[in-house]
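Here we show just some of the chains, and they stay where they sit in the whole.
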């Protein structure tokens, strides 16, 4: 489900005000008659996965509540080049003033969904799922994590506070895998899971001895990954990470891991090109 | 100059709170002793142009004002793989809790600067300059426009309110190039420039007749661009746009335009990979 408007609206307001500034859309107010109306369509300029239709249409609504907004495609739909994803009609001024903000939101979120879909498709047939990271755009985490789900991925932690992910620096500072895991378990609430990043199979063995919910197998070669999965043998969720691309993902998935995490799908995915066509 | 802290700090606060949530960094608090200290370095994992050092360090400062923050490289510097761009030392907990937010800001801004630099280098020797668009990340416009400057680009409008950019839809709604331009000039304040998007040389001729500060030559082939530049003959700034890439930019620049605008440098540039190395 799309995140609640209660959560999304502040983000859309900030985006609109950032574009409108103090004086508003001075071009449109100068040249477009107040009474002019348009029929407009948001159209995909390239194929991909749609994400953010609610956020995009909300930009139009906040600028002019009298606009008629009609979503045609649903979030998560695979859309083709030239496909109309939504129609907007009403006063031309509102449509033009909200256009860029709406498209910025929609094309970025769809870019994340499409990138995720690409990775997910690359490992279809394997049990592994693509998961995101905390390498999201500042201010847009909820929207980007939602787009990841639409693209067939699953969500990792939403932030530092909803699960424990013990990394190499934690282990170094806390005195080794065993000591760190034990401290973590003592402090973790009963609904908090613990994942531990391991760089070697020795660390993995130590972690499994103490017990852990998930292990992050960082930057391991496929063969090492395979041995790690075998060692785990179902006692923990296995997650592989490290410069995953559509080209390399299948080899990682073939190693039998449960999850493959990718920062790229949120921090470096290109947008999905969407445009607004106006029939004046 | 880096944007004023007054402007940047609210963005960094939102980013930190988005990551820290209600309960904060539960992993670090559970496993890292309160008194542990570290020496840390922000290190480039790939070559590029640095941008956002103030914003990145501010994330650490807001989490723990007692941290010692030492920038090594300056914004705009070309950095190489393995180069240290800043040092942070002090309590380990603060360093670890701010790390991801700091890197998210820094790597995204540096990604924009690096992408811009790539385009700018591709047209070195020509008079043309790279300019950005309004296709920026919602909430981060000021930071991304600053990164564009660091990468050797120039800034286009910051928003809908600081200059007039008349697009095809405006022209259609206002009744042609001449009528639109005349309306625009009547309404424009004396410090507001007017740019007009033209799709054909006929439109260009009409615009030049009326007079305009700049023309946006959208999606024209290099040969058409060349003819357009000749027609303009210095009477307006010429800007070319339309799917500019490092591969195609030089051909466009060779047509003699003043500016080449790229949405890609802000909406789809991959991040520049930077990491935090900790000596515990």
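To keep things simple, chains are lettered A and B as they appear, and every chain counts its residues starting from 1.
Everything below uses one rule, namely that a residue touches a chain if its C-beta (ideal position, glycine included) is under 8 Å from a C-beta of that chain, and two chains touch if they have at least 3 such contacts.
Remember, it's a predicted structure, so these values are computed and weren't measured experimentally.
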Given 2 visible subunits, total identical subunits the whole complex contains: 6
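Definition applied: only the chains that are shown with their structure count from here on.
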Separation of mean Cα positions, chain B and chain A [Å, integer]: 22
Residue ranges of chain A in contact with chain B within the complex: 11-12, 14-15, 18-33, 36, 38, 92, 96-97, 100-101, 103-105, 107-108, 111, 134-141, 158-162, 164-166, 169-170, 172-174, 180, 183-184, 186-188, 192, 264, 267-271, 278, 280
